[in-house]
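My questions will all concern the structure given below.
Let's look at chain A:
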Amino acid sequence: MKRKTLVALMAGAAFALGSWAAKAEDLTIFWAEWDPANYLQELVNQYAEESGDTITVQTTPWADFQTKTFAEFNAKGDAYDMVVGDSQWLGAGATQGHYVDLTDFFNKHKLNDVMAPATVKYYAEYPGGSGKYWAIPLEGDAIGWAYRKDWFEDPKEKEAFKAKYGRDLAVPQTYAELRDIAEFFYRPDEKKYGVAIYTDNSYDAMAMGVESAIFSYGGDLGDYATYKVDGIVNSKESVAGLEMYKELYKFTPPGWGKTFFIEDNQAVTENLAAMSMNFFAFFPPLVNKATNPNADVTGFFANPAGPDGKRFAALGGQGISIVAYSKKQEAAMKFLEWFIKDDTQKKWAELGGYTCSQAVLKSPEFQNATPYNKAFYDTMFMVKDFWATPEYAEILDQFNQHIYPFVVGGKGTAQEALDAVAKEWTATFTKYKRYKS
Partner candidate 1 sequence: MAEIVLRDVEKFFGENYVIRKLNLTIQNKEFVVLLGPSGCGKTTTLRAIAGLEEIDRGDILIDGKAVQNLPAGDRDIAFVFQLFALYPHLTAYENIAFPLRATGESRSQIDGQVRAVAKAIQIEHLLSRRPSQLSGGDMQRIAIGRALVRRPKAMLMDEPIGALDAKLREEMRTELKRLHLENDSTTVYVTHDQVEAMSLADRIAIMNEGVLQQVGSPTEVYRHPANLFVAQFIGSPVMNVTKASVQTSGAVASVVVGEGDGSFGFPSELPQKMAAASHGQGDFMLGIRPEGVLVSRQQAPGYVPVEAHIIEPLGAYDIVDLKVGRQFIRARTASGYVGKPGETVYARLDESQTHFFHPATGESLNISFGGA
Partner candidate 2 sequence: MAVVSSPRKAVFNRLAIVGVLIATIVFLAPIYWIASTAFKPRELATTVPPTVFFTPEITPFIKLFVKRVQMTKPVDKATYDAAPWWEQRIYDGGERVLRTGGAVQLSAYPDRFMNSLIVAVISTILAVGFGTFTAYGFSRFKMAGEADLLFFILSTRMLPPIVVAIPMFLMYRAVGLNDTHVGLIILYVAFNLSFSVWLMKGFMDEIPKEYEEAALVDGYSRMQAFFKIVLPEAATGIAATAVFCFITAWNEYAFALMLTNRRAQTAPPFIPSQLGSGLPDWTTIAAGTVLFLLPVAIFTFVLRKHLLRGVTFGAIRK
Partner candidate 3 sequence: MANVRLDKVTKQFGAHTAVRDLSLDIADGEFFVLLGPTGAGKTTILRLIAGLDKPTAGRIVLGGEDMSDWTVAQRDVALVFQYYSLYPRYTVRQNLEFPLKSKVHSYSRAEIDERIERASKILRISHLLERKTDRLSGGEMQRVAIGRAIVREPRVFLMDEPLSNLDAKLREALRAELKDLQMKLGGTFLFVTHDQIEAMSMGDKVGVLNDGQIAQVGTPQEIYNRPRDTFVATFVGSPAMNLVPGDLAGGKVTAIDGKLVVPVNGHAGSAQAGGVTLGFRSEDIRVGPDEATEAVVHDVENHGVEQIVTLRIGGHLVKATVPANVPVTVESKVRFGVDAAKVHCFDAKTGVNLTAG
């Protein structure tokens, strides 16, 4: 290396090292790498114009979002002032002291009335029913479905479907119907497949898909208050839900073994699947002609019901919390006050965010703004969530370890898989002394 270039490099390095500390005045919000984070950035830019405090939305890929966040929490780091944390983290954030208690703030602003009840329940309150709040619902989200209207409405298809199943081909109201339609469109010879579902088990992707089915089938993951799981997570309803999910996997495109929102959206844009499961947050690309050639013929529906007519959907979405180790908590608090204003929430929705504000959700402007907002509105009143205990990561991993080989690998039965989950969860909760005896 020439000496000059070397000197230049060193100088560059020194400059870069020197500039680390420069952004100390700003607030930082940590979130996962996805569009809502960008919308949020746009939103907070307006706050910056109004208040002078600049806010940066820092992001990291979903796959290591949780790891990164907790690595920083555990280091008691002040790199982030606020975190838009997953609903399931609430327990860990609250009990381990990572989150600032927002109960007073909550009560002062009567957020119980302002925000949609499900979002308050799952995004903000911990433990359930305690009246203690740790976050402000920020991004509502839940599992929904996209489907190919053109395939569904094709007269020939309609006729063939009717001939085969004895009823009209229409948006499925139950899982059973969904299954039939998936089977109907499953035509590997034509490179057409029935359904796209979540199968990635590196975080909560697959769990979200599975629990949607389990909840609709009347099953549950356990009693979140008493930590009782045996007989609940492996009840016959839960087993039936899981079996249905496994059944759906049969009609997925080939190699559908590690899929999440990207793949499921791609299934629609690339004419692979008739129906595709996804979080509402990922639907925007599907209605834009530039990104989805089938935008005009893509429709949306809410998660179907189980055999007993129960209808639930897995909750996604996040609340925003103030990090206990932040040195700028006051400024953060000021921002939150701005954020919960009706105007802000409206603006938030306009930008593409999924507001949790009841007023905004109920407004016709919102519901008609996109083809899927109505489905979103419907869904937000039938959501259920995964465990939110501090040992959430461990039990999620255990869940994945047993569900995944069953669904994707075809190992064992649904009953065996869920029995094993029940056993390990009980052991884990015992280890963490969750049972009062």
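Candidate selection criterion: all candidates are chains of the complex that A comes from, given by their letters.
As a working rule, contacts are C-beta pairs under 8 Å (C-beta built on N, C-alpha and C of every residue); 3 or more make two chains touch, one makes a residue touch a chain; residues count from 1.
Quick caveat: nothing in here was measured; it's all calculated off a predicted structure.
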Report summary line: The sole candidate from 1, 2 or 3 in contact with chain A in this complex is number 2
Query - Contacting residues of chain A [partner candidate 2, same complex] - result: 9, 12-13, 16-17, 20, 33-35, 38-39, 41-42, 45, 48-49, 58-61, 64, 67-68, 71-72, 74-77, 79, 261-263, 265-266, 269-270, 281-282, 284-293, 352, 369-370
